[in-house]
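The complex is shown incomplete by one protein chain, all other protein chains being positioned as in the whole.
The letters A and B name the chains in turn, as written, and every chain counts its residues from 1.
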Amino acid sequence: MHLSKYAMCSVLSLILLFTLSACVQPVDNTASEEAVEGRAIQNKGSDTLVNLALAWAEAYQSVQPDVSIAVTGGGSGTGIAALINGTVDIANASRSMKEEEIAGAQANGFDPVEIRVAIDALAVIVHPDNPVDQLTIQQLSDIYTRRIVNWNEVGGSDAPIVLLSRETNSGTHVYFLEQVVRQGDDENEDIFAPQTLLMPSSVGITSEIRRNPNAIGYDGLGYVTEHEKVLAIAKDGNSPYVLPTTETGADGSYPLSRFLFMYTAGEPEGSIAEYIDWIKGPEGQAIVAELGFVPLNEE
Amino acid sequence: MNLLHRWKVVHDSDDSVTERLRERLSNLRIRDVWEFFIERLIWLSGISIIVIVALIFLFLLREGSAAFLDIPLRQLFGRRWYPIEGIFGIWPLMVGSILVTAVAISIAIPLGLITAIYIGEIAPDWQRDLLKPIIEVLAGIPSIVLGFLGWIALAPLIQRLGAPTGLTIFTGSLILAYMSLPTIISISEDALYAVPKSFRDSALAIGATQWQTIWRVVLPAARSGLVIAIMLGIGRAIGETMAVMLVTGNAANIPDLNLGLIFQPARTMTATIAAEMGEVAQGSLHYSVLFGIGIILFVITFAINSIASRLVGVQEAGQRRKRG
Partner (left out) sequence: MSRQQAQKVIVAIITAIAALVVIPTILVIAFIVIQGIGAISWEFLTAMPRNGMREGGIMPAILGTVLLTFGTFIACIPLAIGTAIYLAEYAGENRLTRWVRLAIVNLAGIPSIVYGLFGLGAFVLFLKLGTSILAGSLTLGIMTLPVVISTAEEAILAVPQRFRVVSLSLGATRWQTIRHQVLPHALPGILTGVILGLSRAAGETAPLLFTVAAFYLPDLPASWFDQTMALPYHLYVISTQVPDMPVSIQYGTALVLLLFVLSLTLVAAIVRTRMRRRREW
């Protein structure tokens, strides 16, 4: 009796599984180069860009009411990964794609296309009560690798330096790693000190800076408010200390300015191409300036 | 027996078999078929739970085994976690989880046990009726709400008390302690309740005060149940994600061993998975390592729960013996 009992159960379970699998429709979540009518454009990635992307999406609603855009953050790495996996139409990134990522995209059958959509001046911020006004990139590198641990080593008060950073999936984090911690040197292998607090977003950094006099952090200029103090940065001991502004970001005198990108799978077409063109146009760039970022130079 | 005889015997028995079959079929009604089907479904539900647990482990293994196979163990358990450069040392994450849990439990055990004693042995009925719902309310507060409060109110407070930053192991532990309390309290309560009244009566009869009774008679008798409560509280704490993600600072650092140990930031295994999973390309090594961390979490909680289960069996056997 035992044998037939189990046989019966296996047969029944197989039938159940079969019926279930027949009901499941494989959903084509893959994005296409052209957004399908009625489906939202999926836009995901850089946290630095997310509020800009949201502002663009909201403004575009009045320009093209029948095109809707869904915006998600998560970091440049997240957006690029999603582009490679085929689940978004546009990936926002505050850094360029790495070679492995480009290879991954090509392995999935497409070439990623990089489009510059804005310029960002990366501000180094501290608490308003912090007496320090300016730092060189060398000093920043030493601070973030814990070769310097106390504020009094850079002209401040006797207080421990609390390091704030974005998560490793952030393009801003990677940019800071390459240009500040490694001082732009490709051969440099330094990484952030393990005591660095990895905050969930740009807002996380500014919130902590606001209430912690010991903290130092970095954020896109668009995220900085009057509640944080911006430091003037010098490329090295001989260069002038420059504060990040729209002008110094645009003319390159501020050493830490970078492009912000949107990536698509292959050349953009249809409503996606229209949206990106609008972003690069005068209306889109006006929103860039409004949010505290640096508009693209006239090309 | 000749062939004819054998043939006759076979056909005779054939007839009785078909006879019986025909009789059975005529008695069979839709209701019986239906009932048979339902009972099979119920049996299936029962074993499907085992299937589900196995499936969870198998899926974790499927996606995460590459971490254990492709990365040498010495590197995997190294002291630095920096995935974007291919440095996958998970030891700081494990230390983070262990420290946050350990401090949380050291807060929650005294608070929880004593509250359970209060509710079970000391409080008058009207207080008990008030306290139990409040504990249930505490159990129901979503972890993200407590994490949010920790981020917006508790962390600044801890900073004002002198820590370099308010995002520390201790902040996380405090919140975790309160989240584990309902588990510890209710299971401890059950353990204390299970101690037979005769034990207390005998102690009081020979002149012990209430506290002496509790301390020397009830607590030792409830010992195994209390251990179970603690273990399940540990399991609850080590598995928490959102609350610790918001308040521990997420620094993948093995803290320096000094007096301010618990006021340094840390990064737990759970928060690492939550913070980094969104960014990884499927199938990449980083993806596998995150699943590998999931496997470790699964194994830890599986071990805790299985031991606790075993202890429940021992406790029940012991109670049966005590009752005689």
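As a working rule, contacts are C-beta pairs under 8 Å (C-beta built on N, C-alpha and C of every residue); 3 or more make two chains touch, one makes a residue touch a chain.
Bear in mind that the values here come from a model prediction, so they are computed numbers and not experimental data.
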Contact partner of the left-out chain, one of B:Ala67, B:Ala163, B:Val195 or B:Ile273
B:Ile273
Contacts of chain B with the absent chain, listed as residue ranges
35, 38-39, 41-50, 52-53, 55-56, 59-60, 62-63, 110-112, 114-115, 117-119, 122-123, 131, 133-138, 140-149, 151-153, 178, 181, 185, 209-212, 232, 235-236, 238-242, 246, 270, 273-274, 277-278, 282, 290-291, 294, 297-298, 301-302, 304-306, 308-309
If the hidden chain were put back, which residues of chain A would touch it?
24-27, 29, 40, 47, 50-51, 54-55, 57-58, 61, 68-74, 87, 200-204, 206, 223, 225
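Methods note: only the chains that are shown with their structure count from here on.
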What does chain B use to touch chain A in their complex?
40-41, 43-44, 79-85, 87, 92, 156, 159, 164-167, 245-246, 249-254, 264-265, 267, 275-276, 278-282, 284
In the complex, chain A touches chain B at residues 8-9, 12-13, 16, 74-75, 77-78, 81, 84-85, 101, 104, 159-160, 162, 167-169, 174, 191-192, 194-200, 208, 211-212, 214-215
